[in-house]
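Shown here: the complex without one of its protein chains, the others still in place.
This part shows chain A:
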């Protein structure tokens, strides 16, 4: 601070050093900048707060008229309406994560540690490009191209691995089921998980890696003992980012899933599951005010789920950086 003040050539400041300090702090540029950044920070809070308030107020009619509150047997049960949606949303997102994370970590490691530089750069570019494809396009691709191609695989899984509850049931063509939705979601969240993981793996301290190599570790052992433990928290937070996207994804799910409302584990059966976001999108067009309130209530639930998942992710990251 003082050196920079001394370096400034303005004669005023040199003649009056005590005032300089106060003056530097009060420069208009600084004030504007700090005001802007504080304002932006507060704006996030304000937006979140407004969204939460909006969701709560607009879903109040649904809550007040629900069977849970009124005790009226004829009223719509919010629990029965929302629970299958929550189940479907979380189920699809978790399945997508299970498929995407191993592949994403593999790609990230390949780019950061295995690929020659000539290949690594364009590959990284392509992954980033995948992130820029709008979800409607993924939905179209999934619905038109992917659905018929997954059919033989699903039939095989159903015939030979049907004893696993996941693959049981009676799949029927076209395969617009939760499994397809999860595959599309997995492709959609792949880029973000890959990109973040790659950055983390690249930051592994060079010395630690060299030390492992010097101790006679193979490349795979180096990655297992040095890179992966170092990057774990990064991979976890990348996965949570991906999970957040998968939970809230609307169009792609809407376009590849024949919705239903149940707690079925049979991901190959059509008309069993639906996600909150896709349900809102498909029902809101012709919704009466009370249906709209119910839809907004499911939106509130999704909001809370996303919050909880982010909190869990933060806790995990915080613990792993401590250890």
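By definition in this document, a residue touches a chain if its C-beta (ideal position, glycine included) is under 8 Å from a C-beta of that chain, and two chains touch if they have at least 3 such contacts; residues count from 1.
Rule of thumb we're sticking to: contacts and distances are computed from a predicted model.
> Looking at what's absent rather than what's present, what does UniProt name the missing chain, "CheY-like chemotaxis protein", "ABC transporter domain-containing protein", "Phosphate-binding protein" or "Thioredoxin family protein"?
"Phosphate-binding protein"
> Of A:122, A:148, A:165 or A:205, which sits in contact with the chain we cannot see?
A:148
> Among A:61, A:162, A:229 or A:260, exactly one should touch the missing chain; which is it?
Hidden-chain contact among the options goes to A:260.
> Which listed residue (A:198, A:272 or A:294) would be found touching the missing chain in the intact complex?
A:272
> By the contact criterion defined above, which parts of chain A meet the unshown chain? Give residue numbers in ascending order.
With respect to the unshown chain, the touching residues of chain A are 143-144, 147-148, 172-174, 176, 254-255, 258-262, 269-272, 281-289, 291.
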